[in-house]
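Would you mind keeping the following structure in view while I ask a few things?
Moving on, here comes chain A:
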Amino acid sequence: MSDTSSEVRRWIRPCTVIWLVLMALTLVTLGIGKLGLSGTGVVAFIMTTTFIKGQMVADYFMGLKQVRWSFRIITLLYMVIVCGLILVAYMVGLNG
Partner candidate 1 sequence: MQYQSQSVSKLYFIAAIGLFVGQILFGLIIGLQYVMGDFLFPEIPFNVARMVHTNLLIVWLLFGFMGAAYYMVPEESERELFSPKLAVALFWIFLVAGALTILGYLLVPYATLAKMTGNDLLPTMGREFLEQPTITKLGIVVVALGFLYNIGMTILTGRKTVVNIVMLTGLVGLAVFFLFSFYNPANLVLDKYYWWWTVHLWVEGVWELILGSILAFVLIKTTGVDREVIEKWLYIIIAMTLITGIIGTGHHYYWIGTPEYWQILGSVFSALEPIPFFMMTLFAFNMVNKRRKDHPNKAAVLWAMGTGVMAFLGAGLWGFIHTLAPVNYFTHGTQITAAHGHMAFYGAYVMIVLTMISYAMPHLRHGKPANSEKAQVIEMWSFWLMTVAIVFITLLLTGAGILQVWLQRAAEDPMPFMVAQEKIAFFYWAREAVGVIFLVGLVVYIASFFAGGEPKEEASS
Partner candidate 2 sequence: MTHTANEKAALPPGDLAIWFFIYAELLVFGILFLLYAFARSNNVELFNSSQDLVDRTSGAANTLVLITSSYFVVRAVAAIREGKVQLCSRWLLATIGMGGVFVVIKLVEFHAKFSAGISLSTNTFFTYYLSMTAFHFMHVLLGMVILAAVYLKNRKGGYSAAEHRGVETGASYWHMVDLVWIILFPLVYVMR
């Protein structure tokens, strides 16, 4: 029983930190939006933070960090492909 408890706590603590990090990153994104910033660097920055946010949710909240790679890689690939292609689309738009 105590084994379970300590294990649960090992999972909760990083989740709490991540919750706060996610909130902070969201506020940063909002700030960028309020300022109406645009450009390659800004878009790349936002997509990178979005990727990190998504991975945090998948790995920690969903708990996929405790699961074998075969499953973890699905969400990882998903985030890479979706964020990557969105970035590509924006680059096309900026240059075009």
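Couple of notes before you dig in:
Everything below uses one rule, namely that a residue touches a chain if its C-beta (ideal position, glycine included) is under 8 Å from a C-beta of that chain, and two chains touch if they have at least 3 such contacts; residues count from 1.
Quick note on selection: all candidates are chains of the complex that A comes from, given by their letters.
Everything quoted here is computed from the prediction, not taken from an experiment.
Taking any copy into account, the candidate from 1 or 2 that touches chain A in the complex is 2. Remark: chain A residues 1, 4-5, 7-8, 10-12, 15-16, 18-19, 22-23, 26-27, 29-30, 32-34, 36, 38, 42-43, 46-47, 49-50, 53-54, 57-58, 60-64, 66-69, 71, 74-75, 78, 81-83, 85-86, 89-90, 92-94, 96 touch candidate 2 in the complex.
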